[in-house]
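Excluded from the complex is one protein chain; the other protein chains are retained at their positions.
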Amino acid sequence: MSLLEIDNLSIGYSGIEAVRSVSLRVEAGEIATVIGPNGAGKTTLLGAIMGILPSTGSIRLNGESLTGTDIEHRVERGMSLVAESRELFTTMTVAENLRLGGFRLRAQGQAALQRGMDENYALFPRLAERRTQLAGTLSGGERQMLAMARALMARPRLLMLDEPSLGLAPLIVRDIFRTVAALRASGVAILLVEQNARAALAISDHAVVLEMGRITLAGKSADLAANPRIVEMYLGAGR
Amino acid sequence: MIRFWPVLVIIAAFGLPWLPGLPLFWVTLGNEIGIAAIVATGLVILTGIGGMTSFAQASFMGFGAYATAILSTRYGVSPWLGLPAALLASGIAALAIGAITLRLRAHYLALGTLAWSVSLYYLFGTLDLVGRNDGISSIPPLQLAGVKFVDVRQSFTLIALALLASLWASRNLLDSRWGRAIRALRGGSVAAASFGVNIAAARMLAFVYAAVLAGLAGWLFAHLQRAVNPTPFGLNASIEYLLMTVIGGAAQLPGALLGAGLVVIVNDRLQDWLPLLLGHAGNFEVIVFGLLLVLVLQFAPSGLWPLIARRTAATRHTIGTIALPKRATPAPGPALEVSGLRKRFGGLVAVADLTFSLSAREIIGLIGPNGAGKSTSFNLLTGVTKPDAGTVRLAGRDVTGLSAPAMARLGVARSFQHVKLAASMSVIENVVLGAHLRGNASPIAGVFRQDRAEEAALFGEAMRQLERVGLAELADRPATSLALGQQRIVEIARALCLDPSLLLLDEPAAGLRHAEKQALAELLRKLAAEGMAILLVEHDMEFVMNLAARLVVMDFGTRIAEGPPAEVRRNPAVIEAYLGSAA
Partner (left out) sequence: MDLSILLILLQDGIVNGAVYALVALCLVLVFAVTRIILIPQGEFVSFAALTYAVLDTGVAPASLYLLCGLGAAAFLRSCWTRRGSELLWLALETLILPAIVTLITIWLAPLHLGVAVQAILAIAITAPLAPYLYRLAYQPLAEASVLVLLIASVGAHLALGGIGLLVFGPEGSRGPAFTSAIFHLGDQTISGQSLWIVALTAASLTGLYLFFEFTLLGAALRATAVNRLGARLVGIRTSQSGLIAFTLAGLLGALSGVLIAPLTTIYYDGGFLIGLKGFVAAIIGALASTPIAVVAALGVGVVESFSSFWASAFKEVIVFTLIIPVLLWRSLRHQTTEDEE
């Protein structure tokens, strides 16, 4: 049994089917990635897995079916999503954002919450420096770090990252990807959606390629990285 | 059936009240319904169709009623002359109140009208001019050829004719050039503005029109009740009119009559039953109305009319054959020159020093990864957003910072990344909105049907553009019933109706099938050959690389490459922008 099992997932809205019968697996402790060009349906796919968008098909986490459940239930069950738009609490401080990230574990008490915050400050030292600053005043890279740290505060079993490199300068992208790679060691499974195919393939174990709402390639990331079709797919060289 | 209903209603207006055996009481109720339905008809146009919620319709009714009451009691003016005075009073009041309130949007506007409603109620109750809380009594009845309209049966005829006239005028208005502008306000005002519609004017038109209808109802009310005081013009009355429209079905004219009928009849029954049931007198019917309003919103948000009537057939439009005058074919040369364009949102630089140019008869593609600033650039070029720095020149003329309607007037037409079609309108009605600037009929001409020749010509043009893009057979379908890809093509037809010299298309190929894409590419090539300049934002690389002569590649808000597709595809900076660098 894989940690996340998705079978025949289809998502349609406004009369078009944005994602068509997608099946994929994420194993505990591994990084899986979904790559593909703009508009392929990657963000839609994550939205459906998190319960933001309605979908048909089956989504199972650790064997438990999540069909028909809402976002909050999926958070309770151990899913966290770092959305493409980050969805931070912009008028609240960095520390408050983190504290709320631990909302799921509120029953465990103040000490557990503090431990979680310390761990995340250690993982993202920049956030520790900015802990009293409002989230809305952070730079793009810091916002991405805060969004990831907030998601990690819930101690998820599955962390989903939507375009963590979007709009970030190359140096910061490198930092973010290093952190993602390091997270694997902590045991959390990661489902990464990326336009930056090279970086995503470099740090992940498995990958699928999503084009026009369908999976067109799947395999080990190292194999896909060597596949010449990838460049074509992005830049549309004659098909 | 549709053809004959006015005749039937006229017969009913004269005959119905004299029907043997009909209790007078029902005729009285009918009169109440009629007056309420006139106010509700205005609200359908304002709220249901125009999307502006007003809690002040009863106040506008008050302006009309007091105007005629004052003129006829103090100055002995004929009640018939009170009619134009009443319409004028409510219209001018709406113009004044609208001028300072209509800038507000959505719920702020609703709250603004609510505040007016409470204020005006107290004002009516305080001013000596309108008799304070006692109001004005002994208002003379209407007279025609010696007959006084004091009998409820005679009044019925008068009210029915007034209601009929209101419905007729409203239908005509909705089916005119300005009516379409009002219908596009809801969910499509950005698009409408991009085709030259003056949004503020369209909003004001709907607001004043609804108030004038309320004024008409006020005039009838004053002369039939023969006494006025502030109570029927207070907030609760305004809420009841809104309730009628919400219950009836806010977006359809018949819904106004249905809602008014239901509310008035239920109100009458409740006023009899509830005091018996509850053991004391009081206006307990508001409990039921309040609950009803909440329940309708929860269970039938578009009102009852759509549940009763199936979708009414699309309005038949006369498709004229006379061609509209066209813009002079642009001279070859630079159609669009952009230099140093820059836009910041807060701390984020969305577009930084973007420079490129586009000639007539040329197609170029603007591409780049997500968040590169393409859509912002589009909005800067079409006047939706104002740039912080840089210049935009159109056929040599500096147009930097012009508004969207001004750009439309200069021949810039566009489509939208997120399709913006008015859901309540058919395909052809959406398309004809693109030709808004090619007609000039006034709203009054529309109300009195004096715009038919122009309308036929506009619809003829819309039909020609629909034929051109291959969707002519879907012209009468509701716009949002089409597949998303087809809706994008409808947007192109709408853009062509403007007779543009510069066409900007935002992801036109998204959601299209292979054959449809080829047809679209063919059409765009033809348009370019005829002299148009075309700028495309597109994610479908295969489509854009085969179509565009040149590509401008953006990343981080700035141009990172420019050239023919084959060259751009090999450019390392472009490959890195799209695939990223290895971590």
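As written, the chain order gives the labels A and B, with residue 1 at the start of each chain.
Operating definition for what follows: a residue touches a chain if its C-beta (ideal position, glycine included) is under 8 Å from a C-beta of that chain, and two chains touch if they have at least 3 such contacts.
Owing to the predicted nature of the structure, the values given are computational and were not obtained by experimental measurement.
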**Fill in**
For the chain not shown, touching visible partners are A, B
**Fill in**
Of A:19, A:32 or A:50, the residue that touches the missing chain is A:50
**Message:** Going by the contact rule already stated, which one of A:81, A:94 or A:138 would touch the omitted chain in the full complex?
**Reply:** A:81
**Prompt:** Just one of A:56, A:91, A:114 or A:186 touches the chain that is missing; which is it?
**Reply:** A:91
**Request:** Sort through B:13, B:27, B:40 or B:185 and give me the one touching the missing partner chain.
**Result:** B:185
**Touch criterion as defined above, residue of B:53, B:501 or B:558 at the omitted chain** = B:53
**Touch residues of chain A, complete complex, unshown partner** = 50, 52, 70-72, 75-76, 80-81, 83, 87-92, 96, 99-101, 103-104, 106, 150-151, 153-154
**Request:** With the missing chain put back, which residues of chain B would touch it? List them for me.
**Result:** 50-53, 55, 100-101, 103-108, 110-112, 115-116, 118-119, 122-123, 126, 185-190, 236, 239, 242-243, 246, 278, 280, 282-294, 297-298, 301, 384-385, 420
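Keep this in mind: only the chains that are shown with their structure count from here on.
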**Complete:** Whole-Å distance, C-alpha centre of chain A to that of chain B, is 41
**Complete:** Within their complex, chain B touches chain A through residues 347-348, 369-371, 482-485, 507, 510-511, 539-545, 556, 569, 574-575, 578-583
**Fill in**
Residue set of chain A touching chain B in the complex reads 14-16, 37-39, 139-140, 163, 165-167, 170, 173-174, 177-178, 181, 194-200, 202-203, 230-231, 234-239
